[in-house]
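A single protein chain has been omitted from the complex, and every remaining protein chain is retained in its original position.
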Amino acid sequence: MRQFNALVLINEAIAPTWMHLAFEWPSNLPAPRAGQFFTVLPAMVELGAGTMLRRPLAFAGFEPEERQNRASAATDKAIAHSIYQVRGPGTRALACHVPGSLIDVIAPLGNGFPPPLLEEKAIIAGGGIGIGPVLFLAASLSKEASRRGKPEFQLVLGFRSASLIPLRAGSADDSPMAFLWKELLAQAFLTTDDGSEGFRGTVVDALSSLRDRDGSSKEWHLYGCGPGPMLASLAKFADAHHIAAHCSAEQWMACGVGACHGCVLPATSGGFLRVCADGPVFEANQIDWEASLQ
Amino acid sequence: MRQFNALVLINEAIAPTWMHLAFEWPSNLPAPRAGQFFTVLPAMVELGAGTMLRRPLAFAGFEPEERQNRASAATDKAIAHSIYQVRGPGTRALACHVPGSLIDVIAPLGNGFPPPLLEEKAIIAGGGIGIGPVLFLAASLSKEASRRGKPEFQLVLGFRSASLIPLRAGSADDSPMAFLWKELLAQAFLTTDDGSEGFRGTVVDALSSLRDRDGSSKEWHLYGCGPGPMLASLAKFADAHHIAAHCSAEQWMACGVGACHGCVLPATSGGFLRVCADGPVFEANQIDWEASLQ
Amino acid sequence: MNGQDTKRTPSLDLDLSVRIGQLVMSNPVGVASGTFGYGEEYDELVHIDALGALYTKAVTLEPRQGNPAPRLVETPMGLINSIGLANPGVERFLQEKLPLLRRRRCAVIVNVAGSTEDEYAAVIERIEDHLAAIGPRQEERCGVDGYEINVSCPNVHRGGMSFGIDPVLIERLTRSLKGRTARPLILKLSPNVTDIADIARAAEAGGADAISCINTVIGMVIDTEKLRPAIARGTGGLSGPAIRPIGVAATYRVSRAVHIPVIGLGGIARADDAIQYLLAGAQAVQIGTALFSNPRTPHEVLEGIVGWMRRHAVQRVRDIRLMLQ
Partner (left out) sequence: MNGQDTKRTPSLDLDLSVRIGQLVMSNPVGVASGTFGYGEEYDELVHIDALGALYTKAVTLEPRQGNPAPRLVETPMGLINSIGLANPGVERFLQEKLPLLRRRRCAVIVNVAGSTEDEYAAVIERIEDHLAAIGPRQEERCGVDGYEINVSCPNVHRGGMSFGIDPVLIERLTRSLKGRTARPLILKLSPNVTDIADIARAAEAGGADAISCINTVIGMVIDTEKLRPAIARGTGGLSGPAIRPIGVAATYRVSRAVHIPVIGLGGIARADDAIQYLLAGAQAVQIGTALFSNPRTPHEVLEGIVGWMRRHAVQRVRDIRLMLQ
């Protein structure tokens, strides 16, 4: 973990209110893993907001230093990627950063997704803005394919509506990372709440249906990232089917490093777990999701 | 007085830490007069500053709608000009506005300089950032020359050092307003604290020396704008020589319109005067300058 | 002007009115005492008639010049002021300020300050005498729809701050003033106390019709170059968004301690802030410091409240305080 001023390389819209951020990654800093996050402090905020805390964002991809076909010609360093939704003053401020500007980053933070075992098939479920970590995980697994065996995985992505699916026609982002994401999106099983594209229903509805017709001999290992209610039903689903499951959780943060005990969620074992330091990736049954939704 | 979103036309450096701001002026709003000011709210501020109040700035010039050779081709409306120093978070934030962006302006505010009588010679003294209102006043008088008689005036400008004199070689600003300012600067009697250009000493030192060799038959009418100590000695000078004198004062402001009684200075008659509504231009003997410096 | 937009917003289906004693305000958004003068200065920028209420700058028995300069300093999302109740005194208030106030269509609440119980009483008596003497005039409003008793100004040595911290004095003061007017009496409380609910209960016991909550918080800025306090008087009153959470907490406590209406203020700059106060238990709100940044704030806040009420299907603004879970 380190605090550094990162050069912004890409910061552009990939869907209504969604942005793709890429920044230079320092040499000698361990590469981030899918599920890990960083906290960022934009330089300027809108007058009147009074925002001052860092904002946590998950990594959505990483390009190591040696890579040839790079997302940006502006650097020969490694490049970290994130996908974020413009929601409030902090993300609005971040969206104002142009390539070439600097952001204050602390990274990498938290625990990533554990890789599936060889005998497991990874079912990677993302809902809405939970897309970043799951795209990263899928990309990592597809890369691994060339090294050790061939990890089997299925990406399942849920959106409210077809028009909110990022990186579709109209997105000007043609960086290699965006290209990789588009490939993954093309392979993914898509669901929409309103049925405007793909399966009509939630990601977890889709899982039931997928499970019924799954021909694979491998055990499922669920990976989830998305809104609280989605994670809650994912955990329920995993429990009912006795499937290993890991979820990436969210909670408001202050320090982001485990010091303040502010970002807790209720643990099933009693007490609380810190999202930033004990998570953000938890075994699905570690968190009392129902209580956390209240 | 009106609150409006103003289109920024020019916002560029004219000296170290000094900026020239020009923005579109609404139709149907009375033109500002020299000595009047506006308050401005930038859109974004640096994170951590927590700035939220408007910042008062004086007008440094005005181009009415009908004018031909305009400071900006981006508008056919009237254009207001200001010169400001980048000092703290508010002015730093203002300095980030690029042409084409919008600033929230309330204008025109306060009372301007009363014009000199026909039998008076205007001695217009500006120190440091007090340059804006005095350039505006000199420009107004030089324009009037063509209409009623020919107001006689002498501009006396003081700077800490030659390198801080704005709009010299190196300034890229070649707008018509900058051109006019350069003309006025060329006519002005210049003083520097360190003697690196013109008269060595303060503006008020220069006035004594000018007064000794003044051949004009007209009465002097002093106009001053600059730091508090300069205004205090200007007022003393005017009193000693029985000269009419008007000074533009500064004080921290909140409302800028006279409602909060926050921006007061001690009055010689006892009690307090509001800079924003009773001023910012006062007869020099209205304010107890010594007390105000404490 | 933005105010006119508000008037055009068809909110006929919604009941925005607020009741304080016998007084009905047309909507819950007022402008706070000391930040709006007597309504003259902001006339060109704010559609005053569209306000729910105008709380005047404090009126004292004698004219006061106020505290030495500088009186203001900005702080992170806040403002410290030490104006010191600068005002023309009750006589000149009646002669110079009241005539214009009578032409306002919004409720006008006169903020009253004093150093002693007698001074407060004298101001109210003088105003009541005056109103009785001129009697009702055609096509004019009364100009004084109620009193807000400032027992909480931290900026004067004897500005009522000793009242603001003592429940016994508050109850006695309230009872004494209550006997001198039939108009609603609003006690404005200081947050600079161990238990603001105690003070509120005392005000209620004394007969107050409502509580305004909160006045400014004691604060200080030191100029590290000049090596002295940034404002001449040393400490001053902190206002603005910085103190909003303090005001909401106080409003929450006070509105659970008394049965009379609470008027919430402190740091309201956006509709969401005002709705927080209403959910915390306030029936109405006031906007002070935010006016300085943006004079359109009251109207933007009112529009935002209306929009929120529609989205949440709330008919009456006074029901909002029942919605907190």
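Should a chain be cited, it is by its letter among A, B and C, assigned in written order, with residues numbered from 1 in that chain.
Throughout what follows, a contact is a pair of C-beta atoms (placed from the backbone, for glycine too) under 8 Å apart; a residue touches a chain by one contact, two chains touch by 3 or more.
Here the structure is a predicted model, which is why all the values come from computation and not from measurement.
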Contact partner of the left-out chain, one of A:A13, A:A31, A:M52 or A:L210: A:M52
Which residue of A:V8, A:L41 or A:L155 touches the chain not shown here: A:L41
Touch residues of chain B, complete complex, unshown partner: 47-48, 50
Missing-partner contacts on chain C, residue numbers: 75-78, 80, 165, 192-194, 217-222, 224, 226-229, 234-235, 238, 240-246, 248-249, 252, 267, 272, 275-276, 279-280, 308, 323-325
Positions on chain A contacted by the hidden chain, ascending: 1-3, 41, 49-54, 104, 106, 251-266, 270-272, 277, 292
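To be clear about the criterion, only the chains that are shown with their structure count from here on.
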Chains in simultaneous contact with chain A and chain C: B
Intercentroid distance (Cα basis), chain C paired with chain A, Å: 48
Centroid spacing, where centroids are CA-atom means, of chain B and chain C in whole angstrom: 37
Between chain A and chain B, centroid-to-centroid distance (C-alpha), Å: 54
Junction residues of chain B, two or more chains touched: 41, 50-52
For chain C, residues contacting two or more additional chains: 76-77, 241-242, 269, 293
